[in-house]
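Here's the structure, in structure tokens; my notes come after.
The complex appears here without one of its protein chains, the remainder shown in place.
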Amino acid sequence: MEMNELKGLRYYIAYAAVVIGFFVYSGVVGWKWFNPTTVEHQRTGGHHVGRSYIYHK
Amino acid sequence: MSGSNYTITCKKCKAENPSRGKAMTIAMACPTCGTYFCVGQWNKDLINFNFSAEPALPIGSKGKFEGFVYEVIGFAIKQETKYHYRWREYLIFNPMRGYAFLSEYNGHWNFIWPVEEGHRRHKSDTDFFHEGHHYRLYQKYRAQVVYARGEFFFDIVGISDSTVNEEFIAPPFLYAVERDNDSLLWCKGEYITRNEVANAFAISVNKLPHKSGMGYTQPFNAGFKDESLIKFSIFLVFILLALQIFFVKSSTEKVVYEKSFYQTDLGDQKFFVTPTFTLEGASESLEIKIRAPLSNDWLFAEFSLINEDTGNEYIFTKDIEYYFGREGGESWTEGSNSGEAFLSEIPAGKYHINIYPEFSVSNHEFHLSVVRDVASMSNFFITIVGLAIFPIAYFIRKHILEQRRWSDSDYSPYATE
Partner (left out) sequence: MKKHSTYNCPACNTLHTITLELASLLICKNCGEIIQDGNSSDKPPRTRIPEDWSFLRIGSTGEFNKQPFKIIGRVRIQLRNDYKNFWSADNGRGECLWLMESFGSFAVFTSPWREYDKDASKLRAGNAIPVSSDVKLIGDYVEKSEGVSYEGELGPWKLFRPGFFLIQASANGNTAVFLVNKGNAEYLIGTILSLEDFKFQNIITWNEWK
């Protein structure tokens, strides 16, 4: 592909670079976009039983 | 100036008008009385137009194109005889390059020049290929001159009246042929922007008519060819596929904990607690797979993944259901005996899981697997869609603009019966 064509495609190339970069980062850290599993993140302050224990006592 | 005193006498008012074209001028509109006449003796018609108009590029103004200075010699407004749309033509001249036209319609300009290379091999009456471009017939028409000013190197009024015109386009280029019994003149044209015309004549672009709609030779100026976009998009898909294969192949999918749980083991407890297990590596995914021997039944559980080092807790739920039956002689099933919960970006460390199950009447057990570093397919498909947005939007926009381009043509490939 000629340089002129690549120049004309520069916005798409930049966009693709961002999207693929995002994809690679997600793959490395194990991040699933649009995850059907809803995960709540809490700090237990060191209690091993966890917050959810309270609702099931 | 050239120092020439060449004048042409108006056949109506007898004014002695200095002539820029000298002996090359065949016809002129008298600057004094406005009458259009032919200089020679073979045509004695005198034409007065019903209205007057000011050319955006004044007669005598000079503009530079491809290194050559052209002077505006004549200006004409032409009207098509069937649909009565009007456009403006400026006859421009350079002694070494000859004459050319600047044609303007709805603020869109074409630079048009006569060519010797007529008689292309016609693939059909409506299109042909030339120099790698596919030219399609845009319009066949007859036109009249409704106004003229300045000088002309031919009887522009007589020729317009007697000729049939065809225009073929391959934006930004066009080929026009003008024919009557005595002549067959081919011209080639190229779209030029208002800014280019303004720059050529060193005038403000605001002095030129404003653009409206899509010019019929206006290129869909993306800066790249369609083929390049398609090739590049395919290239990206391959890159993405390679990356996804890499992520799938390099994911360890290590089962860090696995056990079956029975309701009877719960006793008085509300929840199960798994033993501590270690997650290795850096931040990675974790998948909790649940399987139960369901038979028209369900299982629901709330999970709490607890990091024993930091105290972080990840709370999620998972329910699975499986139903089956027979209706109208055909079997059906709904749901599944197994399900997965996906957790993203779980850092390394020591963990255990608290499981709060809800057993149904008939199901009293389930099997749990905790798998570290599982690749996701959904990111790959979402990325494909994300990358496809650009070329899809490009082709949709191009299609809309092409329809708009051809909307004034009697030969539109988009016309529906």
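Letters are used for the chains, namely A and B, taken in the order the chains are written, and counting of residues starts over at 1 for each.
By definition in this document, a residue touches a chain if its C-beta (ideal position, glycine included) is under 8 Å from a C-beta of that chain, and two chains touch if they have at least 3 such contacts.
Given the structure is predicted, the values throughout are model-derived calculations rather than measurements.
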Left-out chain, listing which of the shown chains it touches: B
Contacting the left-out chain in the complete assembly, out of B:Gly40, B:Gly223 or B:Pro413: B:Gly40
Residue among B:Leu185, B:Ala222, B:Ile239 or B:Val273 that touches the chain left out of view: B:Leu185
From B:Lys12, B:Arg97 or B:Arg404, residue that would touch the chain that is not displayed: B:Arg97
Where the unshown chain meets subunit B, residue by residue: 1-2, 4, 6, 21-24, 26, 40-43, 62, 68-69, 71, 93-99, 114, 116, 118-119, 153-155, 159, 179-185
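We take it that only the chains that are shown with their structure count from here on.
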Distance from the mean Cα position of subunit B to that of subunit A, given in whole angstrom: 31
Residues of subunit A defined as touching subunit B within the complex: 1, 4-5, 7-9, 12-13, 15-16, 19-20, 22-24, 26-27, 29-53, 56-57
Subunit B residues touching subunit A - in the complex, by the definition given at the top: 222-225, 228-229, 231-232, 236, 239-240, 243-244, 247, 270-271, 282-286, 302, 304, 306, 308, 310-318, 341-346, 352, 354, 356, 373-376, 378-380, 382-383, 386-387, 390-391
